[in-house]
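The complex is shown incomplete by one protein chain, all other protein chains being positioned as in the whole.
In order of appearance the chains are A, B and C, and numbering begins at 1 in each one.
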Amino acid sequence: MKLASRTETRKKTVIELDDVKIGGNKPTIMAGPCAVESREQVMETAKAVRAAGATILRGGAYKPRTSPYSFQGLGEEGLQYLAEARKETGLKIVTEMMGLEQMEPVMEYTDIIQIGARNMQNYPLLSAIGELDKPVMLKRGMSATIREWLLAAEYIMEAGNHQVILCERGIRTFSEKTRNTLDLSSIPLVKELSHLPVIADPSHGTGMKKLVAPMSKAAIACGADGLILEVHPNPEEALSDGPQSLEPGEFSDLMQELSLIDSSLGSSGDKILPSAI
Amino acid sequence: MKLASRTETRKKTVIELDDVKIGGNKPTIMAGPCAVESREQVMETAKAVRAAGATILRGGAYKPRTSPYSFQGLGEEGLQYLAEARKETGLKIVTEMMGLEQMEPVMEYTDIIQIGARNMQNYPLLSAIGELDKPVMLKRGMSATIREWLLAAEYIMEAGNHQVILCERGIRTFSEKTRNTLDLSSIPLVKELSHLPVIADPSHGTGMKKLVAPMSKAAIACGADGLILEVHPNPEEALSDGPQSLEPGEFSDLMQELSLIDSSLGSSGDKILPSAI
Amino acid sequence: MKLASRTETRKKTVIELDDVKIGGNKPTIMAGPCAVESREQVMETAKAVRAAGATILRGGAYKPRTSPYSFQGLGEEGLQYLAEARKETGLKIVTEMMGLEQMEPVMEYTDIIQIGARNMQNYPLLSAIGELDKPVMLKRGMSATIREWLLAAEYIMEAGNHQVILCERGIRTFSEKTRNTLDLSSIPLVKELSHLPVIADPSHGTGMKKLVAPMSKAAIACGADGLILEVHPNPEEALSDGPQSLEPGEFSDLMQELSLIDSSLGSSGDKILPSAI
Partner (left out) sequence: MKLASRTETRKKTVIELDDVKIGGNKPTIMAGPCAVESREQVMETAKAVRAAGATILRGGAYKPRTSPYSFQGLGEEGLQYLAEARKETGLKIVTEMMGLEQMEPVMEYTDIIQIGARNMQNYPLLSAIGELDKPVMLKRGMSATIREWLLAAEYIMEAGNHQVILCERGIRTFSEKTRNTLDLSSIPLVKELSHLPVIADPSHGTGMKKLVAPMSKAAIACGADGLILEVHPNPEEALSDGPQSLEPGEFSDLMQELSLIDSSLGSSGDKILPSAI
């Protein structure tokens, strides 16, 4: 590891999209539905998360589903709805690119390219995205070690794109009740080893709505630069990930709690210094 | 699960040892060395953690070591040092009982009996301790599911002892850098399922001193009723677990940060209601 | 590791119980019900497995069950039935001792003491059993590394008892269909590192009757010194582990297949030499 390493450059990387910063002094909140399902669903969710304080809208137009018979996303139509919501609310957009054949539409509409957990070691994709000039959010693979995750970022950076955001989304363990095990220790550990910003995804990390709020608070408390959260106006009817989606009112309550925790943290997060881990 | 289940009794269990409460409105901090090594070491650590705000002193007199050739603990002599430190500082004591043959000395000296991760499914030990009248801290087994952990508590309670404190200490995963993976999601999950108090052990959960502070803050933020932390006056010379032990000054700094986070949480932790998980 | 290590003594350990050998030239088959349920059940099973070629009868009188409300075994009554079956069939007996309070009855009736997976790191129990003069079968803990397993054997040997048989019984992984993941690579690996005999438990290792036969064959093919298999005259009515128990006829068929595989192996298993793993 060279470019992603904290020993390479002491200055923490801050990704800037106009006035939205990732890796700065305040946690950045990305929120929205798992999958874009309709114009109304996206617009309603976008307005709600904007009002509650989110600055980035998430939503999948191309969905990597375990079964080929599950809903695969609206494709470019979904991207257009996201763009409309951006125009209406001023939110930035993060959405997943699953392969190079989706590069043109995704590049046209998104502000941040998401690389999903299943593609963390899709090296041709990483290298190709490394040639683009747009921030990338790189999710940790389902059973990726910290070293493998940082070296995946290195593939992107080595190709020229240094705007990488890391995202802890839970690892696969023997856990019988949660969808994954959210490995929050990866957050302070990555911050020791790298200058890249790192955020947490408690929605996929737990798979259970009731655990999203406590784990969001925990993520901020241990130094996450932000969160990505699933919010749906009607989780029971969501085409994917309903059980882990917050309703807008729950999201709004959580944002207030997070604000209090963040204020209590002071600048303690900056005291961490490089070490020889 | 009957007795440990949240559906059995709606009232949260609060363990009381004179003025020390576990499971009440404030997080309870247990701190001290991994192993009792000498009278001076225990006394110095006890005074330091007392001054910083801990209310319970931890320290092992009987140590379950992976190798039979490693330091096995001072035995009853170690218990006596802990008792001296209690007399001097007013701290309560928690220490491990590895087997029934240690029951007499441990019962004479300790305030809380610790059942270690390796013994979480030592059912004869659990049942025997269930007949005692002293609080028990039950660590989660290295690869125990939530259900197995709560059923281990059930063994103790079914035998008559309802004063059980659960302790999340990290699970075994593929992690290559941390000693274990601290599964903080178990904390809000256990609180959904059970009325028992649950604390976190970020020292064993991470095995890395630099991760102890951020993960302690995260544990409190997601609702832990307390923490158990390893503190040693001279970690480099510790006979066990030096790399994960805080120095007294570091512990004191952490206590101040934790206090700020806890204040920011308000009473939100109590809003969690039983569900059909 | 000193006493269990292959570098300590080049000669492979062979445990002898009259004419029954474990660790010799032929695989040793232990078979019988998970739990002793009645005199008839034990006797019927014993005769059937004897006729099919097993030389050791397994059966639990003291059962470590996840829930305190599950069937806990017949206790000493169960041991007596095992002894009756031994008298009738000439089979040796292996049964679990969960704690020291069971030492007297277990020592009176059994030929091999079983230490279960949950007790693999119950060090006081290991040390106490190390003072006895009876072979011990030490199951691998649910998430024990090879090093931890061999060091658990070392606890027994260091206390004086060198008659240790290791048993691979599956490890805990993310597997969603099998009860555990039978780690057969542990068998040749342990044989590289240690002179102790090692057997496999495909019944617990898979938890699925249909997988028991193929995994038994695989275990023998990779060098296991034997197998321990669950056989029940009526698996549907078993009080525990029915889904993984073979019927006597299935067991008999399997024994014939195993015989053919074993013959095909020649003496290749002995060619493995010590190395610096």
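Please note the rule applied: a contact is a pair of C-beta atoms (placed from the backbone, for glycine too) under 8 Å apart; a residue touches a chain by one contact, two chains touch by 3 or more.
Keep in mind that what you see is a predicted model, and the values were worked out from it rather than measured.
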Chains in view that touch the one left out, judged over the entire complex: A, B, C
Candidates C:53, C:75 or C:188 - the one touching the absent chain: C:188
Option from C:17, C:215 or C:246 whose C-beta touches the chain left out: C:215
Identified contact with the non-displayed chain, of C:44, C:76 or C:257: C:257
Option from A:154, A:192, A:230 or A:257 whose C-beta touches the chain left out: A:154
Chain A residues that touch the omitted chain in the full complex: 1-2, 64-69, 98-102, 118-119, 121-125, 127, 141-143, 147-148, 151, 154-155, 158, 172
Chain B residues that touch the omitted chain in the full complex: 172-174
Those residues of chain C which, in the complete complex, touch the missing chain: 143, 145-147, 171, 173-178, 181-185, 187-189, 192, 205-206, 208, 210-211, 214-215, 217-223, 257, 260-261, 263-266, 268, 272, 275, 277
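The rule is short, and it goes like this: only the chains that are shown with their structure count from here on.
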Chain with minimal offset from the mean of all protein Cα atoms: B
Mean-CA-position distance for chain C and chain A (Å): 48
Distance between the centres, which are taken as Cα means, of chain B and chain A, whole angstrom: 33
Separation of mean Cα positions, chain C and chain B [Å, integer]: 35
Multi-partner residues of chain B (each touching 2 or more other chains): 143, 147
